[in-house]
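Below is the structure I would like to discuss, written out as structure tokens.
Here the complex is missing one protein chain, while the rest keep their positions.
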Amino acid sequence: MLREVKERLFLCGIAVAAVLTVMPLFHIIYTVAVEGIPVLMKAGLNFLTDTLAPPGEGLGGIGPAIFGTLVITTLASLLGLPVAVITGVYAAEYPESIIGRLTRTLLTIMMEFPTILVGLFVMQILVIPMGSYSAIAGALALALVMMPYVAVYTEEAFRNIPFTYREAAFSLGLSRFKVVFRVLAGMARKGMVTGMLIGMAKVAGETAPLLFTAGGSNRIYFAGLDKPVGAVPLLIYNLIQQPYENYHEIAWGASLVLLLIFLAVFLPLRLSLKEVRL
Amino acid sequence: MAIETVNLTIYYCQKCVIRNVNLKIPENVVFAIMGPSGCGKSTLLRSFNRLLELNPNARVEGDVRLYGRSVYDMNPIEVRRKIGMVFQLPNPFPHMSIFDNVALGLKLNGLVKSKKELREIVEWALKKAVLWDEVKDRLHDPASALSGGQQQRLCIARALAMKPQVLLMDEPTANLDPIATEKIENLIYELKKEYTIVIVTHSPAQAARVSDYVAFLYLGELVEVGKTEKIFEKPENELTERYLTGRIG
Partner (left out) sequence: MRDPFKISLLPFCALVFGIFTLMVAVYFTASLPVFQKEGIHIYITNVWIAVEDNPEGEFYGVLAAIYGSVYTSILAVLIALPLSIGFAVFVIDYAPQKIKEPLIVITDIMAGLPTIIYGIWGVFVLVPILRDYVMRPLYENFSFIPLFSFEPAGGYSYLTAGVLLGIMVTPFASSIIREGYRMVPFTYREAVFSLGATRYEVTKILLGYIKPVIVASILLAFGRAVGETVAVSLVVGNTFNIHPSLFAPGYTISSLIANQFGDAFIYGYMVSALFAAGLFLFVIGLIVNIGGLIILKRYVYAKGG
């Protein structure tokens, strides 16, 4: 009898746990939509292109923030992707070597690094010497956050290529460079590209690394690589902490935009992969 | 002698898998290496084109000579350009087209000077592999669209395009149906006029059908070697006889 009861409780508990785990997402999406859609309706498409309204009145737009996000994400990719790919390839090609194993371990550790510490680090080595917040500092911080993810995805993409293709490529008398970069890379391409896009999507939504590096910019679209630049997550973070009601509205609108972009990029990527490492 | 091994001994993870093998493989013949599964035949084959070096656990002692020259005196890349290989599981590069698969070795090694020359050699190789008629209208389809037998002939074309001196085949028909197998065995018979072919097989029947010379390898040691007719009709070694009559497999 007691066993029966335990069994029932267990099954209930499991179901409840599952519901509780996923329910927040639905509530979050619901809330962002309910709060954000009216804002976007009120501001219209200009929300995406205008600059921020003054405190207390009107909405304006988040144009500079969106542009800033685009700029630093692209910049971060330029900085981080090459190193990530090469390190991932090394770890895949020399899995037995000490350096190969250490590299893989280090990359796995860096994936779990508190991102605020990355921002702080970049601040110390770039922002302070330069004397101001800058796009390049923000990009560097994001590149450091992105790099381990892309490297691990790349390493797995290469590791999953069946050994026979490696043999076939070598048997044609190709040097290792050519085998890896001209033949195997083609086969690993899907995994690598997916990893890159996921890395980019992830850092586009990051706030902490940008707190002390990018600086934020509400009026100016782009002042230069060495000048402060806006970013959507950063803007939302700053707006929430302001006392003005209209700024809170803008924050919801921006959150909706961010959410939509994230889902639009992430969902297709996730559905094209069997498993995702986050 | 196209290929000659001198006291060839191979260790894999400290275990001795090939012991003191001395082979003399003449030119323009089909030379079969037969024996039960797992006795080192594939390892032996990979020592000829130094593909064994891809495996850090393998160690080679003794020598392998290509037309009198030790392959260890040559750059492994050079060795592999002179010796082509076809594998047990057909492995055309799946993300590339039929044409690109055959052209790959030529393109990346810089062996052709013009697109026209490339197309000519690809066509020639596909014809030699008796695949041209079946694919000439769909050269740019992905290689994965072909059947198993066709894929294997594509791999043969890929190897032939490099104009190798010797062609190594590691149980090339092990994963093919009897019809595809027959086509490839006929192909081998044709190719031997211009190439030296070393074929590893775990089927004595195939060795009997296809080869001019055969070597019987058992547990890493060369038990008997000689002309195919002789070995099959009158094997000298008792072990060989037991293998041929199916008492060891």
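Chains here go by letter, A and B, matching the order in which they are written, and residues are numbered from 1 within each.
We take it that a contact is a pair of C-beta atoms (placed from the backbone, for glycine too) under 8 Å apart; a residue touches a chain by one contact, two chains touch by 3 or more.
What you are looking at is a predicted structure, and each value in this text was computed from that prediction instead of being measured.
Although it is not drawn, the missing chain touches A when the whole complex is taken into account. Here the missing chain is touched by one residue of A:75, A:144, A:187 or A:229, and it is A:144.
Residues of chain A in touch with the missing chain: 3, 6-7, 9-11, 13-18, 20-22, 24-25, 27-28, 31-32, 35, 82-83, 86-87, 89-90, 93-94, 99, 102-103, 105-110, 112-118, 120-121, 124-125, 144, 147, 151, 175-177, 180, 198, 201-202, 204-208, 211-212, 233, 236-237, 240-241, 248, 251-252, 255, 258-259, 262-263, 266-267, 270-271, 276, 278.
Following the convention adopted for this analysis, only the chains that are shown with their structure count from here on.
Separating the CA-averaged centres of chain A and chain B is a span of 48 Å.
Per the touch definition, chain A reaches chain B in the complex via residues 96, 162, 164-175, 178, 182-183, 186-187, 189. On the chain B side of its complex with chain A, the touching residues are 49, 51, 54, 56, 77-82, 84-85, 87, 89, 91, 93-96, 104-105, 108-109, 155, 158-159, 162.
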